[in-house]
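Below are the structure tokens for one structure; questions will follow.
The other protein chains are all here in position, but one chain of the complex has been omitted.
Labels A, B and C are assigned to the chains in the order they are written; within every chain, residues are numbered from 1.
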Amino acid sequence: MREAIRRALQEEMRRDEDVFVMGEEVAYWQGTHRVTRGFLEEFGARRVRDTPISEMAIGGAAVGAALAGLRPVAEFMTINFAFLALDAIANHAAKVRYFFDGMFKAPLVYRAASGWGNQATASHSHAPEPIFAHFPGIYVGCPSNSLDAYGMLKTSIRDDNPVLFTESIALYPKPSPMPEDLDADYLIPIGKGDIKREGADVTLVAYARGVDWALQAARILARDGVEAEVVDLRWLRPLDMQLVYDSFKKTNRCVIVEESLPLYSFGGEIAASLQENMFDYMDAPIKRVAAEDVPLPYSKDIELLALPDAQKVVAAVKEIL
Amino acid sequence: MREAIRRALQEEMRRDEDVFVMGEEVAYWQGTHRVTRGFLEEFGARRVRDTPISEMAIGGAAVGAALAGLRPVAEFMTINFAFLALDAIANHAAKVRYFFDGMFKAPLVYRAASGWGNQATASHSHAPEPIFAHFPGIYVGCPSNSLDAYGMLKTSIRDDNPVLFTESIALYPKPSPMPEDLDADYLIPIGKGDIKREGADVTLVAYARGVDWALQAARILARDGVEAEVVDLRWLRPLDMQLVYDSFKKTNRCVIVEESLPLYSFGGEIAASLQENMFDYMDAPIKRVAAEDVPLPYSKDIELLALPDAQKVVAAVKEIL
Amino acid sequence: MLLDWHRQMTLIRQFEETCHQLYEAKRITGVYMHLYSGHEASGVGSMAALRKSDHVITAYRDHGIALILGMDPKAVMAEMMGKKTGSSGGKGGSMHLASKDHNFWGGYAIVGGHLPLAAGIALEARYRGKDDVTMTYVGDGATNNGYFHESLNMSAIWDLPVVWIIENNGYGMGTEVERASGQIELHRKAEAYGIKSFGRVDAQNALEVYAVASKAVDYARRQGPAVIEHVTYRYRGHGVSDKQYDARDDMSAELKEWMETREPIKILRDCIESKHGDVGETLAQHEAEAKAIVADAVKFAEASDLPSTYDDLLRNTYVGSELVYKTESSVGAGID
Partner (left out) sequence: MLLDWHRQMTLIRQFEETCHQLYEAKRITGVYMHLYSGHEASGVGSMAALRKSDHVITAYRDHGIALILGMDPKAVMAEMMGKKTGSSGGKGGSMHLASKDHNFWGGYAIVGGHLPLAAGIALEARYRGKDDVTMTYVGDGATNNGYFHESLNMSAIWDLPVVWIIENNGYGMGTEVERASGQIELHRKAEAYGIKSFGRVDAQNALEVYAVASKAVDYARRQGPAVIEHVTYRYRGHGVSDKQYDARDDMSAELKEWMETREPIKILRDCIESKHGDVGETLAQHEAEAKAIVADAVKFAEASDLPSTYDDLLRNTYVGSELVYKTESSVGAGID
């Protein structure tokens, strides 16, 4: 997925002189996750800007630059550091248009590597997209494969609203199909989910890395003749709930999969909406698979115990068949 | 509720020399919400400490002081400003014990005035308790009346774990019953919810100011012969779900009430757990009443449109009867 | 120029005192309103050093800034009352005034939150090779917040054309500078960023303010960020819900002294007269004008409607996206 994101960003910077990149280590270091590899050489220090370790300023300067007419793509090295920018993101980027009743717009993208499972320890082990998606005024996009990442990032950059775009660290090295003749204007609409696998027996709702686990689980379940439909919401705000409802009408069963902590999170929101709107279609309780509810540890075996995986999804499905 | 909180804090400071208060305007200004009125005079500048406008330092210094053996009660003037301390709260206070596998403890309390509806405008209009309660390692308490506030704050101060304790601004001036002979060791266990009203027809689940709306709604519904049971969870972490389940087994219907924004929030978590664990008892979809999903405005009439109230709760109940 | 300054300062004072009365009379509601009375020379003198294409941003104590820039007092007063005709359509209120036409970016309520925005706005000028300056007002209390540190440092390493004006009115709410900041000469905080400081200015004297601001603006235009400390005072306490003057005699005594000895409008008037001789009539006329303008504004505001529909509530949460999205194309080779 890394290459697709890099390509989308690179093409958008070539297309639009107002698009620029700022963040820690994005320039000389070539990007901590190598997404901006080669950018400094191609676009120069004016458009590829290393920042100090100043997340509050990164978050807020992106808003100011966007207000003034640029299209910043500001990178948080990892989403954990964006906690320091919650106020800049939720109270400024997301609200600056509303404060002044539409006088301004803030066309910016915050990019952040997200996820855990690599012994990064508790303070560096989060996939907190739902926390940021709690706040209206910003969009939140979380791709699960290369093509989606490409189309979603392009849309995010071209859209006139602020977008938080997270990239699952575990997906960076994963190859996934891209069309030979990929259209440089390939855009995935904001808020448009996607069916990643069709099936009539159970609906698996996920996003980002969760889609991987859901698809693996679907393959395992297929061996027992259980056909799972995998709904990739792709955006946590706005939510494409209609897509989930349509699938659920067919399957009447659902398991929600996420990399995040379990409480006040994605699974809760989706399950609540489903039972509220699809009550008559419910044949079984809706299940949630998420991280264990603990700060996450360094030691690898217990970290894996805490991490969701395909087996946990399969087990949850079996409980409701 | 203000007086009860003030009294609890004052008694704990008299009882334990290690308990002290720090925050913006808590001393000379007598507390923005007057909760620490008279404290500077009684306890002196050593134990009642005005801080600069430095939420990151307030959040983190409380952790350090607690590690070293004190029992800080750190005030965020309003919960909105605690966004700037999310990292200190969620990544340090909540995790410092886990990082080192129990070597340290951080017995501290963060107090914060929470809630909206007074034309405070978007950046100052939040009741984001569920966002903070997402993170394990800290407890979150949100009282709905004077006696609960008194007992919950005392418990929070005496407990050896970090606690985020929020106080609904709208409840500060509200009088509510206190026992004549109130025991100075009156403590409400962490994670213990409370039935605020009994009823067999529908369960209203709420906390803090939401309990007020639920109780008002219950009185209105009673006129039509509908008896609502009001479950006040009191703590968002840990959650007393058993109390909710027991009520739901009786009523088979539920509406969840909160002052917060609707997505990825309290209603979602409670509804999801309910349908997951009480599926066989569900006679109707579980409904959620929360703020409208917008940054909140200054102008008063539209602000009231966005605010939950008893009528919205009544309407939700009627949909599922 | 001086006469025009007097006109501006008189209008601000009239506007602010009227806001105060309207709030007391509950004709303006809400909990937050922070008045610029006493600060007039700080804004008027410094903004006189700007040109039309420059940018301005401040915190919540923004009424004076808005009026100096030439925003319509009608729209500003309507905003106080949360009316549809308000400059922010009633969504922002007292703390969120702004005007695109004047490059006035607001009006922000989170202490320090607007400082990185200022850096970003100035970055746009550098990015496009323009030499427009971003004039940024920040309170003494806000200088102790992380936002201040990160924003000034960013402006330094990127040579951003920002003039950071620290409006030191002695207090952050109820906390004296001495109790909040280890460094009490606030302009010396510039040292931590290698930013050029233009020192401390008596901001009750509009001419002194102007003289220093002109140098700083010129410097920012040609080189990079500049810091100025304005020493001023707030006449109406921290905000309308601030009852500290009743509570603290020392503060009201202090206020009395400032008003008697360092009143900015009087100081300006004196030096106008020392220059142009007796202009009493003109100045009296300014006051009459100000009264009329503000009275009209109040009339206009009170006659306007409040936003009241769900549509009013939801509008402008997002920009309606005009993008045309292509449909997904077929899939081939793998890529990471």
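Note that in this section contacts are C-beta pairs under 8 Å (C-beta built on N, C-alpha and C of every residue); 3 or more make two chains touch, one makes a residue touch a chain.
Values in this document were obtained by computation on a predicted structure and should not be read as measured data.
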item	value
Residue in contact with the excluded chain [from C:3, C:31, C:157 or C:279]	C:157
Positions on subunit A contacted by the hidden chain, ascending	24-25, 28-30, 32, 50, 52-56, 80-81, 84, 118-124, 292, 294-295, 297-302, 305-306
Missing-chain contacts mapped onto subunit B	1-4, 7, 20, 46, 49, 51-52, 54-70, 72, 87-88, 91-92, 96-105, 107, 136-137, 139, 146-147, 151, 155, 158-161, 172-183, 185-190, 192
Touching residues on subunit C - with respect to the absent chain	144-150, 152-153, 155-157, 179-184, 188-189, 191-195
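Rule of thumb we're sticking to: only the chains that are shown with their structure count from here on.
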item	value
Top chain pair, ranked by number of contacting C-beta pairs	A-C
Distance between the centres, which are taken as Cα means, of subunit C and subunit A, whole angstrom	38
Multi-partner residues of subunit C (at least 2 other chains)	88, 90-92, 96, 108, 110, 113, 146, 317
Touching two or more other chains - residues of subunit A	56, 87, 91-92, 98-99, 136-137
